[in-house]
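Shown next, in structure tokens, is the structure this report addresses.
One chain of protein is taken out of this complex; the other chains stay put.
Coming up: chain A.
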Amino acid sequence: MAWGGDEDRRPEDEGEEELDEVDYKTQKDAVLFAIDVNESMLVQPPTTHSKKAEKDSPIAAALKCAYQFMQQRIIAQPKDMMGILLFGTDKSRFRDEIGGRGGTGYPHCYLFTDLDVPAAEDVKCLKLLVEEGEDPDEVLVPAKEPAAMANVLFCANQVFTTNAANFGSRRLFIITDNDNPHGNDKTAKSSAAVRAKDLYDLGVAIELFPISQGGKKFDVSKFYDDIIYRDPAAEAGSLDELKTSKAGDGLSLLNSLISNINSKQTPKRAYFSNLQFELAPNLTISIKGYMPLHRQHPARICYVWLGGEQPQLAQSETIKVDSETRTVDKSEVTKAYKFGGEYIHFKPEEAALLKNLGSKGLRLIGFKPRSLLPTWASVKKSIFIFPSEEHYVGSTRVFSALWQKLLAADKVGIAWFIARDNVNPVMVAIIPSRTPDEEASETPFLPAGLWLYPLPFADDVRNVELSAPPRPADELTDKMREIVQNLQLPRAMYNPQKYPNPSLQWHYKVLQAMALDEDVPEALDDATMPKYKQIEKRVGGYLGEWKEALADKAGALMKNRAVKREAEDDDAPAAKRAKPAAKAAGSQMSNAQLKQALEQDTLKKMTVAQLRDVLASKGVSAVGKKADLLEKLEQWIEENV
């Protein structure tokens, strides 16, 4: 369920497409929230009776965000860390050192949740504070003097250095409404700037989430521009827009903050970097690849040792043994293929040779109009690509020109694609996505760029025998059109963000309840269930009419066919007609005939071949003796007819 560098939980469909060790730093993410606790952050919004009125103080909104972030992280990134540091508090706490005013090395910094993979206890503490407003330790009491930002930053520095020493991504999220913590105190500003540079050198990125209240603009030039650096790993030309969270436009402060923070939930990890994209001989640019779409699954079961004081995860190790259960060394084992009852063996270097079908890269072989892409040609998720200037200067402009042309001409590229060394080649269609905030964008939830859409090979296409359709019933089609027109999804699009995965949600709801010793919820609010009542209200009438018409037409068709069949039967020799119905080839029997046969107990007159035939046509395994087959067929008829 985790993704990216997490090797042992890799989804099976990717089999051998393991991440190679391009970046040997642990591909994990650590996020520390630094939330400002000052008087204005604590101000409750005025109480009104309006439903849309603001309910949360800025600090409550910030903590709620952090709480949601923590829960999402447990589901989506179970190996990533997070922590919460409150600053400007009257109390101070850093790990085991607890002190009042200035008792620790970091006065007015309160490490509420230490940086780690969240535990149930952390979730509980935060939940109490957020939902019940329980603050037994009075941590949300602001200090009389503000915290020195240099201290806050160095405190964060220490938290990252000790707990997430070699994480690939480390980020400090600062949530504050104070754009000028040190006023004109030049010394304090300078030492903060120095500590910020330390964080930059340490590899920690600072993300600022400013809150603006009462229409006051949050002015980053007063202080934060000295603290924040451009991300050296970001794409050329990229400059993240700083989004200020505020209440207004029907959006509560909480929602505004949640949306700003959610956009940074997952660190942007590349699936591959600096891959060569060969547009034509002697024209190569470099690209990076990402996986913005990836199926999440509930975490796997683990094994727990209950013999100790605390339940403990048992670490599993596998050893390979031969037929005499002798442990074999890695160097002894090789790969072989079963063939004709024996093993066909290739030496390791030969196996490597077999796997090698060219070096990694994306090579264009031409373009096609989008209409030539069969609607059924789908096999697996697509990869998003974006240009990088690191190896080929000018990549971005060429990429942009290609993107614009493909959009304008409604064409797709066709290319040969090997994502990494030793990964199996695939054919892909290169499809452009529109800018998300553009009106015409089909995918406002996805970035603009190009997508590598894997095409099926001939080997992947199944041949399903399909019968010729009956004559189209125009009247039914016309009536059905009204139904379709009246049941458009909201905004006439499928927006995945409106449909959380019910299995996943349920799994973690129950798990959270068990972990926090709460009652297991009774039901799930499942957004993927159709709104039956609404459907009935909107198209119930049409549907009723349509069904009547359908019954008529179907009756006519049935009669028509019966006449035809009789005519055919008349041509056949008399002896054949005398045969019992069950003697027809199994798969030719209609469900009604089968049901009749079941009721009249004539199924057992069918031959084994006929039984197999009919079972196979129903998609039921046709293995076993006659008695087994009969049982299977009876069961099928009872369940399906």
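One rule holds in what follows: a contact is a pair of C-beta atoms (placed from the backbone, for glycine too) under 8 Å apart; a residue touches a chain by one contact, two chains touch by 3 or more; residues count from 1.
Simple rule for what comes next: contacts and distances are computed from a predicted model.
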item	value
Record-based protein name (UniProt) of the chain missing from this complex, from "ATP-dependent DNA helicase II subunit 2", "tRNA(adenine(34)) deaminase", "LSM complex subunit LSM4" or "COMM domain-containing protein 3"	"ATP-dependent DNA helicase II subunit 2"
Candidate in contact with the missing chain, chosen from A:95, A:405 or A:626	A:405
Options A:44, A:180 or A:591, residue touching the unrepresented chain	A:591
Of A:120, A:139 or A:598, the residue in touch with the unshown chain	A:120
